[in-house]
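Attaching a single structure in structure tokens format; questions to follow.
Every protein chain of the complex appears in place save one, which is left out.
Coming up: subunit A.
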Amino acid sequence: MLDSSRQRMAGGQDQKWQKDAADQNFDYMFKILIIGNSSVGKTSFLFRYADDSFTSAFVSTVGIDFKVKTVFRQDKRVKLQIWDTAGQERYRTITTAYYRGAMGFILMYDVTNEESFNSVQDWVTQIKTYSWDNAQVILVGNKCDMEDERVVSFERGKQLADQLGLEFFETSAKENINVKSVFERLVDIICDKMSESLDSDPTLVNAPKGTRLTDNPMPTNSGCQC
């Protein structure tokens, strides 16, 4: 998993450098969580992004799982530690334990499943309860390739996102629609928020979340949770 993400991570870097590169070779590390009801496609979404693969034979996530991918954004190497959570209510105790320190959330519902859409509000409450205030959230309606079975329209999704003050995407892990865009957008808004917080409150400089993007690149190992 790590190897495949490393090979893809740094365009312009030669193979040798990548191979020798320890996990320390990044400027920032963002912890991201994917949350949402059971079987909306969280694991598939992550596999599509990290491994560029899709299979309908995924197993249900028990507890929590993660993948790592390093990307280049705004000339910085950003290591993403992406946590894939179990959707079922029963696993809240463990999954909410991971909310702490998460800088971004991908809140997912399934456009063919009304119930998963109706739960979005509950998930937002979970985030507010268990994560830090500046965590960035993107609402994602997955399985948009299944037009015939769609029960939640794009408009309803967009409307709810606006109401909750979230960014919104419709995606398909199966057809690889918007998957990369969601992660890129999330990384961007986390970066923006970081700079913004620092500008408004310079005391945040030493906080784990507060490495300023305009600072000289330096490894932030303190952020490693794995």
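Criterion: a contact is a pair of C-beta atoms (placed from the backbone, for glycine too) under 8 Å apart; a residue touches a chain by one contact, two chains touch by 3 or more; residues count from 1.
As a working rule, contacts and distances are computed from a predicted model.
J.: So one subunit is absent here. Using its UniProt record, which name fits best from "Proteasome subunit alpha type", "DNA excision repair protein ERCC-8", "E2 ubiquitin-conjugating enzyme" or "Rab-GAP TBC domain-containing protein"?
T.: "Rab-GAP TBC domain-containing protein"
J.: With respect to the chain omitted from the figure, which of A:Gln88, A:Asn134 or A:Ser195 is a touching residue?
T.: A:Gln88
J.: Given the contact definition stated above, which residue among A:Phe26, A:Tyr98, A:Trp123 or A:Phe169 touches the chain not shown here?
T.: Checking the options A:Phe26, A:Tyr98, A:Trp123 or A:Phe169, the one contacting the hidden chain is A:Tyr98.
J.: Go through subunit A and note every residue touching the omitted chain.
T.: 38-39, 56-65, 86-94, 97-98, 224-226
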